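Only one protein chain is missing; all other protein chains are in place.
Chain naming follows the written order as A, B and C, and within any one chain the residues start at number 1.
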Amino acid sequence: MAMMTYLDAARAALAEEMRRDPTVWAVGEDLGRGGVFSQYRGLVEEFGPERISDAPISEAAILGAAVGAAMMGTRPVVEMRFSDFALCAVDELVNQAAKARYMFGGQTRVPLVVREPMGMWRSSAAQHSQSLEAWYAHIPGLVVVCPSTPADNKALLKAAIRSDDPVVYLEHKHLWPLEGEVPDGDHVLPFGQAAIVTPGSDLTIVSWSAQVHVCADAVATLARQGVKAELIDLRTLWPWDKETVLASAARTGRLLIVHEAVQAGGFGAEIAATAAEHITARIRRLGAPRAPIGYAPPLEDAVRVQAPAIVAAALGLVNGRQLG
Amino acid sequence: MAMMTYLDAARAALAEEMRRDPTVWAVGEDLGRGGVFSQYRGLVEEFGPERISDAPISEAAILGAAVGAAMMGTRPVVEMRFSDFALCAVDELVNQAAKARYMFGGQTRVPLVVREPMGMWRSSAAQHSQSLEAWYAHIPGLVVVCPSTPADNKALLKAAIRSDDPVVYLEHKHLWPLEGEVPDGDHVLPFGQAAIVTPGSDLTIVSWSAQVHVCADAVATLARQGVKAELIDLRTLWPWDKETVLASAARTGRLLIVHEAVQAGGFGAEIAATAAEHITARIRRLGAPRAPIGYAPPLEDAVRVQAPAIVAAALGLVNGRQLG
Amino acid sequence: MPIPNLDLSRLRDQHRMMWRIRALEEAALRGLDEKIVLGAIHPSIGQEAVAVGVVGNLRRDDILLSTHRGHGHTLAKGANPDAMLCELFGRIGGNCGGKGGSMHIADFSVGMLGANGVVGANIVIAAGAAHAIKLKREDRVVCCIFGDGAINRGPFLEGLNWAQVFGLPVLFVCEDNGFAATTRTATMTAGGGPSVRARAMGLMAEEVDGNDILAVDSMARRLVAEIRAGGGPRFLHAHTYRLTGHTGADPATYRPAAEVAAARALEPIARTAAVLAEAGLSADDLAADRAAAEQEMLTAFLAARAAPFPDPAVAFTDVQDAGAPSLEHV
Partner (left out) sequence: MPIPNLDLSRLRDQHRMMWRIRALEEAALRGLDEKIVLGAIHPSIGQEAVAVGVVGNLRRDDILLSTHRGHGHTLAKGANPDAMLCELFGRIGGNCGGKGGSMHIADFSVGMLGANGVVGANIVIAAGAAHAIKLKREDRVVCCIFGDGAINRGPFLEGLNWAQVFGLPVLFVCEDNGFAATTRTATMTAGGGPSVRARAMGLMAEEVDGNDILAVDSMARRLVAEIRAGGGPRFLHAHTYRLTGHTGADPATYRPAAEVAAARALEPIARTAAVLAEAGLSADDLAADRAAAEQEMLTAFLAARAAPFPDPAVAFTDVQDAGAPSLEHV
């Protein structure tokens, strides 16, 4: 076990995979100087500029080239810098990477990882703050990963690099400096396995990415009020761990889903809908209002899901209050 | 009242709006020869090539130029040909069109309509068949319209053109030849007003676009079996008519949501989740499995939601069967 | 006057291959007529010299990426026409198991990495395929064919810049048939056109009469050799004409008959036949090439028409390893 930041955990994962497998390479803008968040720091020195490759500001080419390179037997890790810029390469991801294996009848695989730093990050405003994980979960062919801890960011990035499926790998910008214990050695997590962060019996809270930590605060507050919430970190949105979530919610009878993304059409809807179809439980979601993200701190905060709102929603569920 | 196809209804709407308002213009590939589905037939003759403008194969420029032209006081109607190709212009739609009004603090409006013919259409395969309406519903700033009848395609396209919001206007390719009564005169529908296609008391079926007609078949079958289903055509997904849907489902106690799009993360999830949060009802969704759309007819059919499946799901709800 | 140094047997093979492409596409169009094919077919009738002249210079382990109008390229790369027609008819035995159809035809066993339904998308994918080849220090070459309409899409710029910046082994071929669907491409294209744009991004670029098989062949041979020798990407702009409509369903009424007739007089197969005749090949031999091609494709057509459809359960395979769909939906 070592203490490591979320950022360094991913860096270690990439370095280890690049040592293990010579077909792994990374490409993106500014990687030669460590990448925009330093998440590639030191790697060009070890692996050279061919395997830690700079790129022009050509998101469509970065992703599109990765599709071709993946079909030709390499394992590209592509850096999109901000998940918002990945919107410049949606055809390449959705029409090409996600569908190639299927359209060509299984003649090929597209083993690429698209790293897309996501989420709100100190006054970055509407074009640098989005959380669009729900989009990717809706697209057949894609795997969607949203790690919340340093340990998971290491083990899941390794899994993503080893996967033969195209993986949208959403690191949260706010978590880069987060420290945590990371197991030594070659730990790889399977996709679709949620983590039970805190066990509990009164209600189930499901979340992912940075919001897990906000939920953990809320769970602590709830505990002080005698409410035992079970907190589940989904870790991967596709596949998602339906079994763990439904079993927990069936047991507690109350399900609260919390995410940073816009609530309308967010992935919380999929979880809520699945639960409503399969189990008997009181269900509620908390996500952002359907508004772009503002620049001024009070405007940004107004669309954040914060711990008090989570506590209030949890208490509402526990006390059996129905929404209007 | 006149009988008119879905295609001609939209053509009439555009022509009438262009006559009424000289700032309305349309731009897209091949429009001068009537557009790929003939939905612009005859318009260049009346309005000339400046207002019914050809475009290079430059989806990003088509949409991006529309953003600039909309901010400068014109009302562009842009044609994306197949909704799948709109994926070449996502930055322009999501980062620019949808956010400009907000980011600039209300200094501007972006009154554009993006026409995106959607859905399955005889062996068009994975890159020409998608239904991605859920994506747009998730994006603040966008209005999302999915007309199912000729009358609605006229009245809603007019509303879209008059709207000061950017509107994603999803016509279903399969519906182009569908005939129906279209009221004479200047009928404009408000966004967010669902249509009750068939009233009923035993369960509520909510759908939109081409799938409404499949549901209507199922409703007729159910009626023959003594089950009175209320069929609601949502017509617009954002805003969506929560009141009508929830009131109906609360009354019938059973809610079935049916759409052509992939079920996982589809807009049906939002409706189901909202219902689960607000009312007491048995809820079920029917959408496509999470797989790309195949070319061979049996493969395409395998991912279609067809009337027998709707009937079975409805009966399951009515008979109180719980999903596994 | 016979052409000096003519490689007669190579030209004869090219003649045969052009007829095979034409016959394959006539079979596809018959499939459309008979409503066996329900989706779109984009024929390359009249453009066969580009496919044969360019792709004939690739090794089997070289890589090809094509467009929605890709039957000719695919056949020239060595794909089996039986499998291609099965794919076009959505049958078992198709290269893609019936999942792809005409616009996604692919045969990875011969290095054909796919047609593409999105104009211009293959350009960046091709750059990436070449990138992998460079990383692996192989001497393979990637060939990427696209239409004149594709040069107005962003990936054209991004892909060419990428290939040149990284010095990648890729031949970009703009197969210019004058039209982008119903639009004359020239009306929507500013500046000096494909090769001028390519040169602006540093690529060496050539233009060629794409209906002259000898010219295409020798130009492509030189460019592929330069690329394989490590010279980086090259660009070829081949002028041709689409004798049919954009799709099998397009009557192409937007073009004057005289224009089409003039173009027909320049179509590549007859021109090739004339060169072969000049060089001494008999009319019977020439006719035999055509007849053999038509017979081959008729047989393939009949077999494909008789082939069974895939099982619906096939719709759920080849999606992904993690989180693949289950059959509970069917």
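Criterion: a contact is a pair of C-beta atoms (placed from the backbone, for glycine too) under 8 Å apart; a residue touches a chain by one contact, two chains touch by 3 or more.
Being a predicted model, the structure only gives us computed values, none of them experimental.
Here is the thing to keep in mind: the chain we left out touches A, B, C in the whole complex. Although one chain is not drawn, the whole complex shows that of A:Asp54, A:Asp164 or A:Glu179 it is A:Asp54 that touches it. Although one chain is not drawn, the whole complex shows that of C:Leu157, C:Ala273 or C:Met297 it is C:Leu157 that touches it.
Set against the missing chain, the residues A:Gly42, A:Pro183, A:Pro199 or A:Pro297 yield one that touches it, A:Pro297.
Annotation: of C:Arg197, C:His237 or C:Arg290, C:Arg197 touches the absent chain (contact as defined above). Contact between chain C and the unshown chain involves residues 152-158, 160-161, 164-165, 187-192, 196-197, 199-203.
Where chain A meets the missing chain, the touching residues are 29-30, 32-33, 36, 54-60, 84-85, 88, 122-128, 263, 288-292, 294-303. Although one chain is hidden here, its contacts on chain B can still be listed: residues 23, 25, 50-51, 53, 55-56, 58, 60-61, 63-74, 76, 91-92, 95-96, 100-108, 140-143, 163-165, 191-192, 238-240.
In this section, only the chains that are shown with their structure count from here on.
Set against the Cα centre of chain A, the chain with the most distant centre is C.
Chain A and chain C have Cα centroids lying 40 Å from one another.
Centre-to-centre spacing of chain A and chain B amounts to 29 Å, using the average Cα coordinate of each chain. Across the assembly, chain B contributes 84-85, 88, 125-127, 290-292, 294 as residues in contact with two or more other chains. Multi-chain contact residues of chain C, defined as those touching 2 or more other chains: 94, 96, 98-100, 104, 116-118, 154, 319, 323, 325.
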